[in-house]
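Everything on this sheet refers to the single structure shown next.
Missing here: one protein chain of the complex. Every other protein chain is in place.
Showing chain A:
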Amino acid sequence: MNAPLIEGLYREGEPIADSAAPDVPIDRMWTQRQFDAKLVNPANRRKLDVIIVGTGLAGASAGATLGEAGYNVKSFCYQDSPRRAHSIAAQGGINAAKNYKGDGDSIYRLFYDTTKGGDYRSRESNTYRLAEVSADIIDQCVAQGVPFAREYGGLLDNRSFGGVQVSRTFYARGQTGQQLLIGAYQALERQIGAGTVKMYSRHEMLELIVIDDGAGPRARGIIARDMVTGEIETHLADAVVLASGGYGNVYFLSTNAMGCNVTASWRAHRKGAYFANPCYTQIHPTCIPVSGDHQSKLTLMSESLRNDGRIWVPKRIEDCEKDPREIPTEDRDYYLERLYPAFGNLVPRDIASRQAKNMCDEGRGVGPKVGDFRRGVYLDFRDAIERLGEDAVRNKYGNLFDMYKQITGEDPYQVPMRIYPAVHYTMGGLWVDYDLQSSIPGLFVTGEANFSDHGANRLGASALMQGLADGYFVLPNTIRNYLADGPYEPIDPTHPAVIEAQDSVESRIQMLLGISGERSVDSFHKELGHIMWEYCGMERTEEGLRKAIDLIRSLREEFWRNVRVLGSADTLNQSLEKAGRVADFLELGELMCIDALHRRESCGGHFRAESQTEDGEALRNDDEFLYVGGWEWGGEGESPVLHKETLSYKFIELKQRSYK
C-alpha cells in the first residue's frame, strides 16, 4: 500500500460502489432485482450448502426461509437455543407501512422518515426496499401466530414511536422482539425437524475460511468452537451468511445481552470484509440509570413509554434532591416539549439522548450522584394516569413498570421513573452491496451486523423490521443469484487455507490460556468500555479521540501480556470465551475511534463538539462527508485503509434535520 498515511492513522484506498442495485427508479428497483437475480432449480438447491451464523431475527428468518426453499442450511448460535438470541429483548415494536390507521402513511413516508431519522447517511436503495417489504413482514408473522396487540374488533392495533408522526408500529405489549423471534424460531425449528436445517447451538464462529479457487477469493466456510466440548470444527459451504448482531458491548455497559460480541464480523473483517461506519453507535434515551460499580449491563425501558410519559427535570438545581411529587408543575422543565414543540417527547433517539445529557451536565439531573453528576431525568406518568386511569396505563405498559420496580425497588405508578441514555444499537457493521453481499464474494451479512439501512441513527421499531426484511425477503432473493453459479468447487478439508484457519484459532486459544497474567478478562473489558464511553460516546472531540486511541493501544498491549484465563480449552470455559471476544473488541474500539476522528461532522448518534449550530444542535457537513466509510483491514500492526462509497440522494432532498 503506497498511499500516504493520513493523520498518522489511516490510508485512503479506491472508492467503492454498490454495484448490485439496478439503475431504475427507486420504486421499481427491488422488483427488477428479483427478476434479474438468477434462479436455482428446486432439484439443485439441495446440492447447495449455506452457513448462517446467528439466530436472531435476521438469522432465524433466513435459516427458515432458505431451509423451506430446499437449500442445505447449517445454522450456528452461541446460546443454548436459537430462541435466546438478543432480538428477544426488543420491547417496543416493528414498523410497517400498512396505513391501517389511515393517517397518511405510505411506503414513501416510511422511507422518508427512516432516511431523515438516519441523518441522511444511509443508502437510499436499501432503505426504500426496507419500507417496501415492511408490510409483508406483518402478514408473515400473523400467519405464524405472532400475538400482536389487537383492537376489540379483532384487527391489529398500532402505536407511534419516536421521530414519527403516524401510528405505524405493530406491537405485542412490551415484548414485541420476543414474540417475533419466537415466530422465526418456531419456523426454524420446523425446518430443523424437517431436516433442511442443521442446528449447532453453543457454537461460536472463530474464523472465516476464504479460498481462492482461481476465480478470486470467496468465503467458503467457518471455523467454530463447540463451547461444551471445546472441539474446533471446520464447516465448509457454498456461501456464508453472518447474522451475528451488533457490537455495542465494546462499551461493556450497554443494553446488549452479555454474550453479544463482534467476533464473527471482526474475523471476517480481518479476512478482507470492509467494516463500514464503525463509529455510528446509537445511544438510547430511555434506560434505567447506572446504580453502581458492580453493574453488568443496562436495562432499556421501551421508547413507547414516551407516547404517554412526559420527560422533565426541575427548573432549579436546588430542587433536584426533592421528592419529585413535591415539585409543582410550574417548577418543572418539560424540556423536550419546550425545545421541540412539534415532536415533543417523541423526538428521535439521538436528540432525546443528547438533551438528557445536556440537562444533567447543567446540573439539573436527578437521582443518586454517579461521580460528580446526577445522571437521570424523570419520565413521568402522572398526567397519563390522571387522563387514562391507572388500569389503562397498566394495560399498555404493565410489564415495563414491573421490570422497573424489580430493578430499582421504586414503584413507577407512585414516583416518576428515572431514565438516562445508554448504548443500545450499532448502525455500523460490515459493508454490503444491495444484495447484502460483503466485499468478500460469497459472504453475505444481514440484520444489525451489516451497515446498510439506518444511516447514522436508527428510528425506533426499525431494527426488528430490518432483521426480518433481510431474513425473510431480501437475502433469500439475492443469495440465489450467487448460488445459481454453484455448487462451487468442493474444498478439501486439508486445503492450506483451511489448515491455516484452524491453526490460527487453536494457537490463539493456547496463547490466551498461556499468558497467566494478573488481571481478569472483565477488568480489561470494563476499562475498554470506560474509554469508549468517555471519548467515543454521545459527545466526541478531536482531542478526546486521539487520547482514546493511545489508551486503547496500551490497554491492548497489556491484555496480551497480563490477562488471566483459567481452566482448559477442552471444556465449557466462559472466561476463555470472553477473552477471545474482548481481544476483538480491543481492536474494533481503535477502529471506531479512528472512524469517529476522521468524520469531522455531527450526525445521528455521533455528536462532534466541534461541529454544532449556534443553538447547540448537531451540524452535518454534506459537502465533505456524504459517504459511507468502508474500512479495510490493513494487516497486523498496519494502518487501516478507508474506501468511500459516495451517497447520492436522488429521491429525497437533503435537508438539515429539524424537529422544532
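Methods note: a residue touches a chain if its C-beta (ideal position, glycine included) is under 8 Å from a C-beta of that chain, and two chains touch if they have at least 3 such contacts; residues count from 1.
Throughout what follows, contacts and distances are computed from a predicted model.
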Name per UniProt, for the chain absent here [options: "succinate dehydrogenase", "Protein-export membrane protein SecF", "FAD-dependent oxidoreductase" or "Cell shape-determining protein MreC"]: "succinate dehydrogenase"
Contact partner of the left-out chain, one of A:Ser201, A:Ser304, A:Ser452 or A:Gln502: A:Ser201
Chain not shown: contacting residue from A:Leu57, A:Ile223, A:Ile283 or A:Met403: A:Met403
Of A:Ile51, A:Val73, A:Ile88 or A:Ile479, the residue in touch with the unshown chain: A:Ile88
Chain A residues that touch the omitted chain in the full complex: 61, 64-65, 68, 79-84, 86, 88-89, 98, 100, 136, 138-145, 147-156, 172-173, 175, 177-179, 182, 185-187, 189-190, 192-193, 199, 201, 228, 255, 257-259, 291-292, 294-297, 299-300, 403, 406-407, 409, 472-473, 476, 520, 522-523, 564, 566-567, 571-572, 574-575
